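Only one protein chain is missing; all other protein chains are in place.
Letters are used for the chains, namely A, B, C and D, taken in the order the chains are written, and counting of residues starts over at 1 for each.
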Amino acid sequence: MRRVATIFLVSLLLTNAGSAADGEWPVASGSPQALRFSDLTEINTKNVARLKPSFTFNTGLHHGEESATLVVGSTMYFVTPFPNYLYALDLTKPGAPVKWKFDPHADPASQGEACCDTVNRGPAYADGKVVMNTLDGQTIAVDAATGKELWRAHLANIRIGETLTMAPMIAEDKVLVGNSGGEFGVRGWIAALNLKDGSMAWKAFHTGPDKDVLIGSDFHPFYPQDRGKNLGIKTWPADRWKQGGGNVWGWVSYDPQARLVIYGTGNPGPWNPDQRPGENKWTSGVFARDVDSGQARWFYQWSPHDLYDHDGINENILVDRDWKGSPRKLLLHPGRNGYLYVLDRTNGQVLSAKPFVYINSSFGVDLKSGKLIPNPAKHTQTGKTVYDICPTAAGAKDWEPSAYSPRTGFVYIPHANLCMDEEGVQASYIAGTPYVGAIVRQKPGHGGYRGAMTAWDVAGEKIKWDHHENMPVWSGALVTAGDVVFYGTLDGWFRALDARSGKLLWQYRTDSGIVGQPVAYKGPDGHEYIAILSGVGGWIGAVLTNRVDVRDSTGANGMASAVPDLPRRGKTGGRLYVFRLG
Amino acid sequence: MKVERDVSALPRHGFGTHSLTWWGTLGFMALEGSGFVLAAGAYLYLMTLAQKWPLNAPQPDVWPGTVVAIMLLASLPLNMLMSRWAKQEDLVKVRWGLVGMSLFGIAPLIVRCFEFSAVNVRWDDNGYGSVVWFLLGLHTTHIFADVAETLVLTALMFTRHGQNGRRFGDVHDNAFYWYFVVLTWLPIYALLYWVPRAA
Amino acid sequence: MNWQSALDPHSANARHLADLFWFFTALCAAIWLLVVAALLRAIRHPGLAGEQDPPERQLRKSRIVGALTALTVLILVVFTAASFYTTRSFAWPDMNTLRIKVTGQQWWWQVEYRNHDASQVLTTANEIHIPVGRPVTLELHATDVIHSFWVPDLMGKQDLIPGRTNYLTLQADHAGVYRGQCAEFCGLEHARMAIWVFAQEPSAFEAWRRHALMPNTMPDGGAAAKGAYIFVHRQCASCHAINGSDAAGQTGPDLTHFGARATIAAGTLHNTAANLDRWLADPQAVKPGANMPKVDLSAPDRAALVAFLEGLK
Amino acid sequence: MSAPLLDTDLAPAEVSARLEAVWSEPKTLWGWFATVDHKKIGRRYVVTALIFLLLGGLAALVMRAQLGTPDNHLVGPDVYNQLFTMHGSTMMFLFAVPVMETLGVYLVPLMIGTRTVAFPRLNAFSYWVYLFGGAMLWIAFFVNSGPDAGWFSYVPLAGPQYGIGKRSDIWAQMITYTELSGLAVAVNTIVTVFKMRCPGMSIDRIPLFVWAQLVTAFMIVFAMPAVMVSSTMLICDRLVGTHFFNWAEGGDVLLWQHLFWFFGHPEVYFIFLPATGIVSAIIVPFARRKMFGYSVLVLALFATGFLAFGLWVHHMFVTGLPRLGESFFTASSMAVAVPSGMQIFCWIATLWDGRLRFATPLLFVFGFIFNFVAGGLTGVMVASVPIDTQVHDTYFVVAHFHYVLVGGAVFPLLGGIYYWFPKFYGRMLDERMGKWNFWLAMVGFNLAFFPMHILGLMGMPRRIYTYPAEMGWGGMNLASTIGAFLFAASFALLAVNIVRALRRAPGAPANPWDAGSLEWAPASPPPPHNFTFTPVVASREPLWDTPELPVTTGLHADRRETVITSLVEAEPQMCESSPPPSIWPFVAALVISVTLLGSIFTPWALVWGLVPVGITLIGWFWPKGAKEEES
Partner (left out) sequence: MSSAWARFALLAALLLAGCEREKRVYSGQPATNPAGELYQENAYDVAQGKRLYTWMNCTGCHAHGGGGIGPALMDNRWIYGGKIQQIYRSIRDGRKNGMPAWKNRLTDQQIWQLAAYVRSMGRYVRKDVAPSRDDALNSGKAESRRERSAPLEPGR
């Protein structure tokens, strides 16, 4: 026990107090380092079974509630899917009534440009401002106290398929926003706005010339394949980089010591790889950038010349911890391609990449060259169905963020276990329409189960435990210092597992399916609360929310065949659940 | 007029190689057999092209097909007796033998219905499913056709038309064709159930 | 343009084929003449008495027929060997030479120059430029139905089959323009699916390649600029791409550097402003059934479009 | 039941009268539909096939008119594609194969000295099915649903995605009809030749025409199932969503080509081998000399029949098959020239010393040798893989196979028509017109097809509906078009000749050509029972060797009965009754045709069709108490 406590203390120090010590949840990821770890201990393995709903709040909507619920002071903030209402709930009053509600008046046409449901992954908070993105491409800052609009920046053009679904990230005085639209042939970018007035500080694209990508003299990627002039053009056939994707629709982490913004880039467009020979820089990779200038420091490509829509946007968990005997500044990344990457975040070197699910699309990652070794037998081909590619286009793990507990040293990865049959077809770029070029059918993966919560032992480079779920897990994870892991399922169960053993300790059936992000906070009454939005949606939930006809196994890009039973097992809805010990 | 032969003493109906319908039956067996061989060839051809086999489907369950094979083989002794009784023109034995053969024909048809679901693939799933159903369908048509003929013959033999040499010839040819139905099943059975396991 | 003819060879391969053809033809013609001569002899001859040959004559005839049969076998062996050696003289497809992916579609050819360096990958349509004097490997694909690639002056044909990849090696002896066309029936406009091969001196080829790789610069004024706007904002961009513009449709032929092409609509019309205007006015009157629709454009708009497209040199 | 009445109990004249009564059929509408007389059916079959020849030929004329000048607008691509598909499908499936098979239906029983075919009702059935299938195809064409993917209907063009509408279904179902009838005729021919030859006609005395029919029938039995399998797969792909030819789901495009050509190549020999039979049949009486090398010719038939199964791949030389396989198929394709060569040598050797009678049939045989040898030699050229890569799918190939099929089969057929017309209709055709017919056909044919060789080499692919003037193909195409019209005129002349002959009173002698084979023994046209007494033969040309044929007695005179003989020696084994006329084959054909037609639109038609089909088949086979059924 002493040893554990020591590790805990050391970890806390090393991670620079990664979680909000005062019981707030000011960032969607829990902390700029994206640990999703709460140091609250009131709810623990012993008593979690006594959790009871404290209050609920109905949004009245029927799309994916993916938003994190921020808690700052005694107010809770979250954003609904389109029409993107921003709610502030007053936690001091019983039942947490609405303090204010902000309606950004988003353009309904944007609903047709969002690949994976009209979701929003949450607001950001700093300096008395709540910053949110809207599906129709705007970033809006609202006064946290009054709900009055402070500024609004129009960043994305829905006419060409650009939308904003990610949770903005505030680092220093910058609001970091990236676009969605990898399935629409949109050129991906990340922009830094000045928190003060919403003016553009810098903007970096992820295809095209170095000056657009903000690659300059500071850029020192670890591997030679990422070095060279204008790779964002040279690794593409002529002009195709203009529709090349590399969007930033997932998670942005921030290393305050190094003042580095670290984030992943999305899949190249179109999915059909035959239409874009080359390594397709700078898609499906991870960038580290200087927060002030936006200049790139290093880059690593998870999936060069991505074959399967394997975006690289999953969370990058920044931890300072022991690695093979010495303290290192690490980056943990459970990738869509199925590997748990451990990178040295100072330079982008891959230290470890081991699969956390069954993979046959690649043979592994060559640690020497840093290159993914694809399996030629599973190479997506134009005009030919390749059967049983694992993982699928949605990845071993999609956007749903994992959590890391410094206490256990485990990464808690909510993920899917699916395989797919895919045929590449010629995609044609027509602005504002999907640019995919693949027909996909999905099916349960090896073992017959479709999802799991997996605890990954970083030090041991192996799976510690697996909690299988019938359906893919599409909600984020939360781990607390009480050693409890929380996540939800598509059929509405909100579960608590023992962080060390994976034992199911408690569960609660919510109205709808859960694709949200659980958070823990200390309420004004001093007690620990666990909050989760229930409301099925997202790519996988489209089967239900968009009434996909599952007779078409390729409906919703193959999700119709992944979860044809979803309409039977759950229903749409939108309700916030907040639990406390009863 | 120079008469060189007189055939008045020759029989007016015959069995086996003397009978036209026997040869006709043989001819149809040859062409249907050729169809079976080509369909089996298509199966093997698609198998060599496929990424894996069975293609995107679980292995077929062997039991219904095996039961059909056993049932068909079990019908052979009676079928042999049928040819003999028909040649002996023994009406009573032929009548009840035909009833038996009808049952021996209907029973595998019933099991065959289960076989279509036991192959664990639908005809419209992929090329593998298509060719499996094609072979099964082709053979089922043959059982069905022979059973239908057997039933009609059974009915016929219980009428006043039964006691007639030509009818016994028909019964004999019917038994002859049944051998074909049984024997063609064995290679198809091996192809459908054991080749994918060996592949 | 050279004659599109198997007997007008302009490459070593095609010459081998033509030589083999003439060898076969000469021998076959001789055989045919002998047969006809024998027939004439039989016709002219009054004949012998009796219904049957006497035994010794029958024996003699048998010997002659036997000898002729043996001769037939011999000639066929020679033919087979000649064919075999001709086939063997053709190089195996070499993946290290210049590799061009040709995709047959109803009813045009998509041409993509492969390269390990993605930025050197070049897409064009309905014409292939090759350097003379070195082998070029064509990688043949089809996305809809079977087509067949045939440029008789340079090489025999090879089918483009959906779901399969075939290879064909081309090598031109000297610079020239060689016409070819689809040789496997592929539907309505099979007749109008031509491809032109431009064999160029290596330096000229390299210059062409470099130029073709560059995006077109967009006109900044006049009718052509109006045409560019129409192209991007009207129906054209739904199917066609022009590098350098915002049009990136890929279901129709890539029109980058269209103005430098020899023909319109896969060899249907020579590429002149008048022909282009005629084509745009009603493609279905020129190539009925083609997938290019008749777009409702005013005459000035069409003129602007023609100015723009012809300007894409 | 009255006591059995044997022919030995009666005077020969009485026997003849009785048999005529027993074998003749009522001259009513019912009788017309119920006939099982192989001669009536054979005649109908041949006439129907000639009508299809006319239709297919008209389609060809429209095509030639379209191609006569460059950039022509007589017909558009849609109509043109339907036209050449109809032309090819009609000529191959509705004209050439049936006409050759069914010349046999008429002639084989006569040549082997029997009274009917083995299965007369099956014979009737096959005719009706064939008629309905052909009619369906042409009616479909006239309502703009003619197939348009070529006579070999390559997938994917004929497949579910690119074969739009019901056109390809109609093609595929037409195949089912013609295969059904073709296979039935083949089985019939085999059993008839095996078991019904007159006593004494051991296998070394079988007429060469009959041998050719027999070998062809065997080839049909083994090859036609391939196209049945493939066309069923095609219909299934189109109708119920199977994936036989879907390359993206484990099917394969080339599977179609393998299956089709496994049938399609032998099919050429279904047409050519019977034609060689006609040639052999004509040469002997017109050279007034027995055939030289009888056994060589029989051997050549078998060799051709056997080799024909080993060279289907030469239709696929440009599909990218492995080179080793290509060499093998080059060799096998060339090898088939050996037996053909041997046949030619034997025929010329027979003519060499013959005292030739230059009547129209022999002229057509000369035309046959002249044209066919040219076609055969270009066949050797296309068998060479490298040459084929240049000429495959061009007009060179079009020229080649027209020389083989028109030169090799239509010329003998025309000769055969002039030769056997007296037997069929009891009237002679006019010789003068016949000679005009021949020369017009020769000139027209060669003018139409010879330039195509050059056109193909000059790069003209087949199946193009037009071509630009700058290609330089205009002149030769115009010549070819003129030739085609001349060739058509020769057929018009034949039609006039036939009509004029039919308007004269019958009066042809039994054996106008002084031929030696048995079909010339009975009167022209033969009585319903063919032979009053089954002949006994002792040589290959019995009418020459024993003008007074010995006979067999002991058959019933009051019922339809034939002698069944042993396979090799043709020794009598038993007497078999032959069924009387019946309407059921017609009804069954009708019901099956409607079922098949329905299955173009819904697979359930097959299920619902089962009931009426079952009923009609029971009706067909259920005994009705006729003497023939009770013996």
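One rule holds for everything that comes next: contacts are C-beta pairs under 8 Å (C-beta built on N, C-alpha and C of every residue); 3 or more make two chains touch, one makes a residue touch a chain.
If you're wondering where the values come from, they're calculated on a predicted model, not measured in any experiment.
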Contacts of the hidden chain among displayed chains: A, B, C, D
Contact partner of the left-out chain, one of D:I454, D:A538 or D:V594: D:V594
Per the touch definition above, residue among A:E24, A:D39 or A:E113 touching the missing chain: A:E113
Residue among C:L33, C:I64, C:A207 or C:A285 touching the omitted chain: C:A285
Which residue of A:G122, A:P414 or A:P434 touches the chain not shown here: A:P434
Residue among D:S145, D:S599 or D:T616 touching the omitted chain: D:S145
Contacts of chain B with the absent chain, listed as residue ranges: 124-126
Hidden partner interface residues of chain A, rising order: 108-115, 183, 385, 421-423, 425, 427-428, 430, 432-436, 439-441, 542, 546-557, 559-560
Interface with the unshown chain - residue positions in chain D: 78, 139-140, 143-145, 156, 159-162, 164-167, 237-241, 243, 245-249, 590, 594, 597, 601-602
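We adopt the following convention: only the chains that are shown with their structure count from here on.
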Inter-chain centre distance, chain B versus chain C - centres from mean C-alpha coordinates, in Å: 51
Length of the line joining the C-alpha centres of chain C and chain D, rounded to whole Å: 37
Contacts with two or more other chains, residues of chain A listed in rising order: 383-385
Multi-chain contact sites of chain C, meaning residues that touch two or more partners: 162-163
Touch list for chain B against partner chain A, complex: 51-52, 55-56, 126
Residue ranges of chain A in contact with chain C within the complex: 185, 233-240, 242-243, 275-280, 382-384, 426-431
Residue ranges of chain C in contact with chain D within the complex: 1, 3-7, 16-17, 20-21, 24-25, 28-29, 31-32, 35-36, 38-39, 41-43, 45-53, 57-58, 61-62, 64-65, 68-69, 72-73, 76, 79-80, 82-84, 86-87, 90, 106, 140, 144-146, 148, 150, 152, 155-159, 161-167, 179-192, 288-289
